[in-house]
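The structure under discussion appears below in the form of structure tokens.
Other chains of the complex are left out, but the ones given are in their true place.
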Amino acid sequence: MKNENAKLITIYTESVLESRLIDDIEEHGAMGYTISNAKGKGSSGSRAGSWEANSNIRVEIICDANFARHFTQHLQKTYYDNYGMVTFTSDIEVLRPQKFCAQ
Amino acid sequence: MSLSSIDPVIWFFLFGLFAGVMKSELRLPSQIYELVSMLLLLTIGLKGGIELARQPFGVLLPQIAVIVAMGFLLPFIIFPVLRYVGKFNRPDSASIAAHYGSVSVGTFAVAVAYMNTRNIVFEEHMALFVVLLEIPAILIGIILSKGMSKDTQWSKVMNEVMLGRGVMLLVGGLLIGWVSGPTGVESISPLFFDLFKGILALFLLEMGLITATQLSSLKKYGLFLFAFGILTPIVFSIIGIIVGTSLNLSTGGTAILATLFASASYIAVPAAMRISVPEANPTLSLSASLGITFPFNIIIGIPIYYAFSQYAHNLL
């Protein structure tokens, strides 16, 4: 039995983008976000997290399918060329899906 | 130069460098690194501020004007070299020019330690120059990368630069030192002044580890960057000697000003460039400033710049 009624966007990117992403998220009308620290490696090289210029964040946004589509496209257009960034979307089930519909 | 005449803090750097090259799992936890650099910035600011409290501000105004002008000028000297000799694209050239036009607080701290160990006097308000030199090169870097385009939101850029951690702590320390004066800060001196060299040792240990991670990416960019990373500080230090002696700074003060000109930023400028000139490759500028210029300056450069300064003062 599968019940998916919301989307989870996960973003791995450079810490230096944190405050910009928060502005983006709020401008696009998401109801919330969660951020944690990470390190990693990808096509733009290794980011070992030993100092600020070199650490990653992981941003998670619960939203509806519509927001997910628009926001990931916005990210791709704005940041993919010049920043280390990976984004993916997954299906999740929340208790009160309407809470997470963008305004 | 015997081994024991090398400052122990330099050994901490070399130790970190060795550990990093050997891929040891040694590292300074990230929040400790943040604390350690906060303390260095605050201490340097406080010292400068105390000195400002000691002398009339008016006397310093001419010096301030010259230093700020130099901060705007220096990036212009190297930008064409990067663009036409180094064959870097426009954003990369602009970003590297900004790094080398600005200053490194860690290098400044090592220079101060060098003078203190040898009981060489210098103008304590040099810390003020660190702040003054930090910012202009960033603005020039942005202009060089884009031209004076109307797109650039200057107020936003200035905001980000001024409110960055580094500038805030230096300026904050400076002001607190200024209003409190030498006796006021006595109660906080055990943390900020007595521990200074020890804190610097921890900082340099981590800098060694970070430098080691830059060495591999350095290989990719080859000989030009290597030569650039050593010649620029030497040329800039000579400019610094000339400016310092013209401003009637002491031998020690002139050497420190030369060190500031010779040093390349690896904290404030990278962060600012990443946001304002994102097309520039951050690995390029960081591996030059951290992988070559920083170790060159703290190990070989500072004694040379001091010798330059002595030579220049003897000429006069």
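Read from first to last, the chains carry the letters A and B; within each, the first residue is number 1.
Convention: a residue touches a chain if its C-beta (ideal position, glycine included) is under 8 Å from a C-beta of that chain, and two chains touch if they have at least 3 such contacts.
This is a predicted model, so every value here is computed, not measured.
Composition notes for this entry: the full complex, per chain label, is A x3, B x3.
The definition used in the following text is that only the chains that are shown with their structure count from here on.
The mean-CA centres of subunit A and subunit B are about 35 angstrom from one another, to the nearest whole unit.
Residues 14, 16, 20, 45, 48-55, 81-83 of subunit A are the ones that touch subunit B when the two sit in their complex. Residues 27-28, 30, 33-34, 206, 209-210, 213, 217, 267, 270-271, 274-275, 278-279, 282-283, 286 of subunit B are the ones touching subunit A in the complex.
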